[in-house]
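Can you read through this structure? Questions will come right after.
Chains shown are a subset, placed as in the full complex.
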Amino acid sequence: RRGEMAKATQLINNEVFRAFATYAAIVLLKMMLMSLITAYFRMTRKAFVNPEDTASFGKGEAAKKFLRTDSDVERARRVHLNDLENIVPFVGIGLLYALSGPELSSALLHFRIFTGARILHTFAYLIPLPQPSRGLSWAVGYAVTFSMAYNVLKAAWLL
Amino acid sequence: RRGEMAKATQLINNEVFRAFATYAAIVLLKMMLMSLITAYFRMTRKAFVNPEDTASFGKGEAAKKFLRTDSDVERARRVHLNDLENIVPFVGIGLLYALSGPELSSALLHFRIFTGARILHTFAYLIPLPQPSRGLSWAVGYAVTFSMAYNVLKAAWLL
């Protein structure tokens, strides 16, 4: 009985699930990296939003001038929000897709194209590269997630 | 051994899980749709946030005037953020709930009410309908997620 339970939870022994776990962890770590990039820009550009964050710069007006917005900080925050809007659906739909029994080759194709597209998207947004670099890399990731959702719905309805 | 593993990952053969996969995919697609609606408003209202997005409208001041906020764009962005705040917990808690062995009828009731409420919420927010339409549709989705969380905690603690 113990053995069966262990097996049931070791989904990670399954090749498609293992591939999903790998790429989902990579894109989630990439998303988390945006927190560090935003913090880096906040500190180097001295642009904060919370009064308690500027207390070490002095009191009163001396500290207040650092409560401001900065274009690099705002750009990093937009990348982060765009990641939430796109990577989170990928993880949710991707998990359902990985559990719907796809071919390993199809699954790898979906996971790898998405991961590559989102890494390109981050560079295109942060540098920034001229459009349509950012638009295209966004659209590729979006299309991959849509394709996985289509496969999930097909599997869930037809099985 | 191979067969058991395959079975373990084909959770999608289970009726409750299949129902969850269907409704989770639908609400995540609905959330993703907000990206397209925001992009549509940005292009028709010519209201952008990144300088590289207005480069095709000309140089200097000619392009700069399109770096502005627009009330329709901001409204679409608020719907998107509200979806992140509500649909993401539904997917996370809903997955745990689906794996906690609920009755199919209870599960379907939760998933369908949530999905209906969030679709109503989007219409109520975008049109916009007079309050309390948006508030009520938000509260119904919130209550459904809370009910599933209660069931997850009960199952996780008592089993």
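When the chains are written out, they are named A and B in that same order, and each has its own residue count from 1.
What we mean here is this: a residue touches a chain if its C-beta (ideal position, glycine included) is under 8 Å from a C-beta of that chain, and two chains touch if they have at least 3 such contacts.
Quick caveat, the model's predicted, so the values are computed rather than measured.
Each protein chain is a copy of one sequence, and the assembly as a whole in this entry counts 3 such copies (shown in place: 2).
We adopt the following convention: only the chains that are shown with their structure count from here on.
Computed from the mean C-alpha positions, the centre of chain A lies at a distance of 16 Å from the centre of chain B.
Residues 4-6, 8-13, 17-19, 21-22, 24-26, 28-29, 31-32, 34-35, 49-50, 52-53, 55-56, 80, 84, 88, 91, 95 of chain B are the ones that touch chain A when the two sit in their complex.
Taken together, the chain A residues at the contact with chain B in this complex read 7-8, 10-11, 13-14, 16-17, 75, 78, 84-86, 88-89, 92-93, 95-96, 98-101, 128-131, 134, 142, 145-146, 149, 152-153, 155-157, 159.
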